[in-house]
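With one protein chain removed, the remaining protein chains of the complex are shown where they sit.
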């Protein structure tokens, strides 16, 4: 498909600055822009690339004021990032959607296949499981017994969902993630650790997206709950009996220990660790690699190891860098005092 | 199944306080207790929930003294946590156990199938491998050539075990874990890194449990060894030629670098990193996210980055928080000295 700048501007309710007839048939990053492609400028860190980008068209915010001449045709819009997202989604939807049941699948007796479905080769659907309409189960997926899956769900290759778990509507789970493995529960005894059976489950509410190779453990009893709208990145670990509040997002490699409750609309950067049996409020922002040992009130921005108010952390980092100098100052002071004492 | 408080108390050798005839048919968490369910109180952090729990029966320790009236029937026992663990295990054992060989499996010629077995669809068992009695191999498991697996072993969906590895008796490996991939060994050369073949294996001794999506690399030569009773949580990384001592437990996302030897009965919290070619003694406790660069003697409790004695770490954290104040004090001292010097 090919579009002119004018066609795109009309579609995005934007204004063309430059040649309205220039055509594009692909998208590119601004720093790698090639003729015949569309790019965008949203993060001003990349603004210097706009003057020399090879792309034919650049989507920019209305508020953007160029500092020099720009070769490319511009389309000025209210929100360049939202517009590019809209175009990317259109492009993604243009990919043909798979349907039907491929060869070599294991579907337990009595499973009802919904009207719209894709079930890929080598996938396994256990006894008593329920599949919602418009389900896409890619190859090599394992769905244990009595799993309930809602509508418009996409499960990528190799995902494993243990028995009795519940997946809401409009959820997406990326390749290799494991939902509902046993929580890590052992009781010490003279004969070594004794396993504590984990008889609960995992519930993903609606609109949840889970990255690749993440792990969400089933509850000891009751449920590990991922509330609606939560987005978890690759290799995130959610332990048993944790609850993650609505619309909270966590970047890759975060780990939340057992029975902790995280509030709504939180943002955790990568590799954050949160201790067990604590509570994180709503709208909490946690910086990358922070370690959170205690409960945190709502609306905090924290950082560090142990995590604390991010401004205090920043001040301490500055002070730590000054420590060698401070040490020197103290030695000079001691000299001064000695010399004063001699007087 | 439904039980009265009296039946449970008789089974657990406990004493009923309240209505001995009240019935339960499920378990619940104390903070979410519903009528008709049994709950327990072991961690006193949750003690305040007991007065308003909706659960019909609460298991408590004999030593628990209520501060106000409790609606629910109590069963007083020596150890509420051990009792609930016992009941959970009974409940878990009540789940029907799968057996037989499902459709679409690849079993190399000459493999002896033990008397009691479950081999799930899409699983692969390579040449020369040996399977112990009472084995459960869930779907989509890969077992390479010449793997030896002991008795009473459960291997969950999607586990991959490379050739020549050895799995002891009573082991459990959760979904997606990889046992025996190549250790990370490369030698620099003018043409880039050259791979060093990893011709050793991995040995799991008896009673080992491995979480989901963990990785345990094969040795360069010899064996990477996980001693009896070790429990490793999800996403743990064990590098080549590591040895983990008996009954050591590691929480999620820990990483142990190559050739390091960890002692017995250690407890590592989540996201701990341990350097290569060092030695950790027995009974060592390591706090979450600690980074351990050097060998550690037995019976230490360490924490921090770099990890050190946990009390010293705590003192330093307090001191770091005071640094801005300390800096101010030093400036005041400098003024005082100047004023003294003028005198």
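Letters are used for the chains, namely A and B, taken in the order the chains are written, and counting of residues starts over at 1 for each.
Definition applied: contacts are C-beta pairs under 8 Å (C-beta built on N, C-alpha and C of every residue); 3 or more make two chains touch, one makes a residue touch a chain.
The structure displayed is predicted, hence computed values, not measured ones.
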Hey, which of B:18, B:36, B:54 or B:291 is the one touching the hidden chain? B:291
Touching the absent chain in the whole complex: find that residue among B:122, B:138, B:156 or B:268. B:122
Kindly note down the residues of chain B that lie in touch with the hidden chain. 104, 106, 122, 124, 140, 142, 144, 158, 160, 162-163, 176, 178, 181-182, 184, 186-187, 192-199, 213-215, 217, 220-222, 235, 237, 239, 241, 253, 255, 257, 271, 273, 275, 277, 289, 291, 293, 305-306, 308, 312, 315-316, 319-320, 322-323, 326, 329-330, 333, 336-337, 340
On chain A, where is the contact patch with the chain that was removed from view? 27-29, 32, 43, 45, 81-82, 85, 88-89, 91-93, 95, 102-104, 120-122, 138-140, 156-158, 172, 174-176, 207, 209, 211-213, 228-229, 231, 233-235, 246-247, 249, 251-253, 270-271, 288-289, 304-305, 317, 320-321, 323-324, 326-327, 330, 333-334, 337, 340-341
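Operating definition for what follows: only the chains that are shown with their structure count from here on.
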At what distance in angstrom does the C-alpha mean of chain B lie from that of chain A? 25
